[in-house]
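Take a look at the following structure, please.
One protein chain omitted, others in place.
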Amino acid sequence: MTFVTQLMLLFLIVCAIAVCLTRNLLTSVIIYMGYSMIMSIIWITLESPDLAITEAAVGAGITSLLFFLTLKKIHAIDARNEVRRAHEQAQKEKNGGADDGNA
Amino acid sequence: MATPEWFGKFKHRMAEIVETENDVLERDMVRSQEIEPEKGETEEEMYRRIRLEQEKQEEEEIAKRLHEWNSRNVSKVSRGVYCALCVLICVTMIALLMYTVTTLPSFGSPDHPINNEVSARYIEKGLQETGAVNIVTGMILDYRAFDTLGESTVLFTAAMVVLFLLRLDSGSEKYSQLARSMKEAPHADNFYEPRHDAILQMTAKILTPIIILLGIYVVLNGHLSPGGGFSGGAIMGAGLIIYVTAFGFADIRRFFTYKTYQRVVLCALLTYAASKCYSFYTGANGIHSIIPLGTPGAILSSGLILVLNICVGFIVTCTMYAFYAVFRKGEV
Amino acid sequence: MLSKLLTNYEETVAVILFCIGFSTMLLNKNLLKKIIGMDIMDTAVYLFLASQGYIKGRTVPIVVDGIQSVEAYINPIPAGLVLTGIVVSVSVSALMLALCIRLYYRYNTLNLDEIIALAGKEEV
Partner (left out) sequence: MQFVQNFPFFCILLTLMGAVASSVMNSRMARRTTLFLILADLAMNVSVMIYTLQTGDSYAYKMGHFPAPWGNEIRVGVLETVSLTVFLLVILFAFLGGMRKSEKEIEPTKYNIYCILTDLVMLSLIALVYTNDMFTAFVFIEINTLAAAGLVMMRQGGRALVAGVRYMMMNLLGSSLFLIGCVILYTITGHLLMVNIRESVAALAATGQYHVPLTVVVSLISVGLAMKCALFPFDKWLPAAYSNSTPTGSAMLSSIVSKGYIFLLIKVYVRVIGFDVIRSLGICDVLFIFGAIGMVAGSVNATRAKTTRMMVAYSSVAQIGYIFAALGLGSEMGVMCALWHTLAHSATKSMLFISAHTLDHASGDTHLRKDLRGAFYRSPLAAAAFTLGAVNLVGVPLLSVFITKVTMAQAAIQIGGRHTVIALCALAISTLLNAKYFLGTTMQMYIPDHEHPERNAKVKINFYAALGLIGFIALNLTLSFFAQGIFGALLDGLARFA
């Protein structure tokens, strides 16, 4: 049991560092969600199921949801950039010869 | 440039899928602007063109502003000094806190200073004095109820500030600009509604009752098993959120509006405060409380704790749902 | 000293997490990252607190079979305090995220330095 706990704690640190270092906001929010989930397992190993339920419902549930909504509002998730790149590529293919000549 | 070909194709395909999905929404959006298609252009292409133009404009503007900001005298030196200072503070703090940790008693040993007469009484007499089998619930809702009252107030305060920041009122002109930008932003959620997703709706139909039932169970059993008003409330809030995601706000308006939110929170918090008022007053003045504690272990036991749990449950459910709704579309 | 740190491993991890959160909050320019850093900092404090209440070989403080001796259960106080604390931190994050959205609508960015610079140029 101790070994599992220690592994979880190590994982917690890794998650925390990863959250801080990732550039992509979506990735870091998802990692943070995982962090909360691990936290709720740690609460169980610490014999506090009350905290585990609360952390799972609030930390991994509601807080992450609010983060996702925020990301959506600030256009961090939308596929806009992908679409645009694909579109430009298609344009290039359409009148490909001229573009290549210029370049 | 070493991307394999299949990957490029895959990406292209994905982009197309996303695009066709967006196009449907685009059409409704752009239609209101009454723009005629250029010569030799299909409708589809026109929407794409307009959207790309808009995006380009937007991005150019941002880039311009960024450039302006960068060209201002953002001194890199001060930033460096700031970073160095922060790192220094962090290192000092980690050293001091680590040292503090080494002076504490070992983890898991019973001779911590906190295992004193206070926790002993909670464990030994908690059941008789509060009637709650779950000692933690008994402690936070009876022994240290003032803290918990403060905690609910924190939630209420946060809800008020969030509503203040994000709720849009059609009546006020001053901030109609914000309302427009929120409602008509390219990816605002109003465009997605109502969206009949069969899989999601089916799942929600099955899941929502179960989740809400679980939440109710956790709330009502707060004094008997792990959980309580807060966790149960959060679970019920999650249930409501799943429902609204599947069926849309128009559907949930049938039974949950801003007025409902206001009234439920008002009643729950007032009941909470009033019952605490009673127990604080009787406690401090040495009056015997007339509320029976019931048989320990029964669902109708532990006096006011059950009522308080239900109140907290209602407050949290409504607040969590209100957070979601107000974040998503600016009104409850 | 090191052995003591290893014995108190929960507390040690809590301290490390606290400092990670603290430095994220101070050093990262992105507002969302700052909020996540703040949340990490709060959970670290709660981990520290809850690990104090844990006693090896004892169980959850829920009275079973009428046993009410101190030797049977762990300390319930830290769990109660943490429960209160979690509610506080979720309220704070909700508020900060709402503020983020408002700032993004106005300035189209979440970089705090940039936002401050842009706001400085606005009319009073």
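We just call them A, B and C in the order they show up, numbering each chain from 1.
Here is the rule we use: a residue touches a chain if its C-beta (ideal position, glycine included) is under 8 Å from a C-beta of that chain, and two chains touch if they have at least 3 such contacts.
Here the structure is a predicted model, which means the values were calculated and not measured.
Looking at the complex as a whole, the chain kept out of the display touches B, C. Note that of B:Ala158, B:Ala204, B:Met236 or B:Ile305, the residue touching the chain absent from this view is B:Ala158. The hidden chain makes contact, of the residues B:Asp147, B:Asp197 or B:Asp251, with B:Asp147. In the complete complex, the hidden chain is touched by one of C:Met41, C:Ile62 or C:Ala79, namely C:Met41. Remark: the omitted chain is touched by one listed residue; of B:Glu55, B:Glu129 or B:Asp197 this is B:Glu129.
Subunit C meets the missing chain through residues 18, 22, 25-26, 31, 34, 38, 41-42, 45, 48-49, 52, 77, 81, 84-85, 88, 91-92, 95-96, 99, 102-103, 106-107, 112, 115-116, 118-119, 122, 124.
For subunit B, the list of residues touching the undisplayed chain reads 96-97, 99-100, 103-104, 112-118, 121-122, 129, 142-147, 149-151, 153-154, 156-158, 160-161, 163-165, 167, 169, 171-172, 174-175, 262-263, 265-266, 269-270, 273-274, 276-277, 279-286, 289.
Note that in this section only the chains that are shown with their structure count from here on.
With B-C and A-C as the two chain pairs, more C-beta contacts join B-C.
Averaged C-alpha coordinates give centres for subunit B and subunit C that are 16 Å from one another. If each chain is reduced to the centroid of its CA atoms, subunit A and subunit C end up 18 Å from each other.
Residue positions 9-10, 16, 23, 51, 53-54, 58, 60, 78-79, 83, 86-87, 94, 97, 101 of subunit C each touch two or more of the other chains. Among the residues of subunit B, those in touch with two or more other chains are 134, 136, 226, 228, 230, 323, 327. The touching residues of subunit A, when paired with subunit B in their complex, are 48-50, 52-54, 57-58, 61-62, 65-66, 69-70, 72-73, 75, 78-80, 82-87, 89. Listed in rising order, the residues of subunit C touching subunit B in the complex are 1, 4-5, 7-12, 15-16, 18-19, 22-23, 26-27, 51-56, 58, 60-63, 68-70, 72-73, 75-81, 83-84, 86-88, 91-92, 94-95, 97-99, 101-102, 105, 108-109, 113-114, 117-118.
The touching residues of subunit B, when paired with subunit C in their complex, are 58, 62, 65-66, 69, 72, 74, 83, 86-87, 89-90, 93-94, 97-98, 101-102, 104, 106-110, 112, 114-115, 118-120, 122-127, 133-136, 139-140, 144, 147-148, 150-152, 154-155, 157-159, 161-162, 165-166, 178, 181-182, 224-226, 228, 230, 296, 323, 326-327.
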